[in-house]
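Could you have a look at this structure, given as structure tokens, before my questions?
Removed from the display is one protein chain of the complex; every other protein chain stays in position.
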Amino acid sequence: MSEQADHIAVESDCQHGDDSHRHGYIGAKDDYLKRLRRIEGQARGLQRMVDEDAYCIDILTQVSAMTKALHAVSLGLLNDHMTHCVLAAAGEGDDAARVKIDEAMAAIARLAR
Amino acid sequence: MSEQADHIAVESDCQHGDDSHRHGYIGAKDDYLKRLRRIEGQARGLQRMVDEDAYCIDILTQVSAMTKALHAVSLGLLNDHMTHCVLAAAGEGDDAARVKIDEAMAAIARLAR
Amino acid sequence: MSEQADHIAVESDCQHGDDSHRHGYIGAKDDYLKRLRRIEGQARGLQRMVDEDAYCIDILTQVSAMTKALHAVSLGLLNDHMTHCVLAAAGEGDDAARVKIDEAMAAIARLAR
Partner (left out) sequence: MSEQADHIAVESDCQHGDDSHRHGYIGAKDDYLKRLRRIEGQARGLQRMVDEDAYCIDILTQVSAMTKALHAVSLGLLNDHMTHCVLAAAGEGDDAARVKIDEAMAAIARLAR
């Protein structure tokens, strides 16, 4: 296999709208699904609290816990993206890596807001 | 009705573990339930994205949207708490209000982290 | 002194563009000045680090420490505002209190972003 072909293969691991995906988080897919199911459960728990007229501050405490869980998912995904997609892109050259880093930075700016 | 009894009645509007609840958000209960159902739907959408190997950055964008929606719920609940529970407590005296404000400040510190 | 005059006096404690100020933080003015001087020092320290080509991550660590110190000042000011200005306004009536709470909520939304 030529180096060129290899590079294309690597790039296709980490792309928007890509069908032959091997994204950074894939190895930990079950873990992410479990965490997101728990977060979904937290959203349902919040509805129950509102429905049962729970005390506002107690609801806010649960919203904070849920936000924290979501935040941890973000940091995990970002870490996987960096150690997988950014590194794979760096193997192809600085320009490819910069594209991935720009995307990651935009995501970080949204997270950190 | 004695002033004392009235104070107790007002306080019982906004309390942890209170059964005769009239919390600040009650008037907007349906709105909160709708927003939380949508947030629950976002949590399910995220699971689908992970399951279908969506691109990490696209997942992160959705996590940010969900975090933003949760954050808006927090600010809404906090506002309702302040205009209802804190004000009701202020009617009972500065000490009662301070208890509510302390609770609110602790919630704000958790939110703003 | 009439109750009306007293209310006006209370309101004038906590106002934008007010000259007869007694804001919530006044009692702790020296403490705030000390904290802000330390934050100013952190800003100077950061310039020194950049000037001496310190390692980016070390600079980022100091920026985080400074952000955290600023954040603590915000929460302190907000707490003082709530326990002083919001409570004073609540003494004048719900409408006056709502104006102060709206202002506080706008500040919280900016902080929590």
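We just call them A, B and C in the order they show up, numbering each chain from 1.
We adopt the following convention: a contact is a pair of C-beta atoms (placed from the backbone, for glycine too) under 8 Å apart; a residue touches a chain by one contact, two chains touch by 3 or more.
Computed from a predicted structure; not experimentally measured.
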Considering the complete assembly, the absent chain touches shown chains A, C
Listed in rising order, the chain A residues that touch the chain left out are 71, 74-75, 78-79, 82-83, 86-87, 90-91, 94, 97-98, 101, 104-105, 108-109, 111-112
Hey, which chain C residues sit against the chain that's not shown?
14-18, 21, 23-26, 29, 32-33, 36-37, 39-40, 43-44, 46-47, 50-51, 53-61, 63-64, 66-67, 70-71, 73-74, 77-78, 80-81, 85, 103-104, 106-107, 110-111
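We take it that only the chains that are shown with their structure count from here on.
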Overall pattern in which the protein chains touch one another (line/ring/star/complete/other):
line
Taking each chain's centre as the mean position of its Cα atoms, how many Å separate chain B from chain C?
23
CA centroids of chain A and chain C: separation to the nearest Å works out as 35
Touching two or more other chains - residues of chain C
none
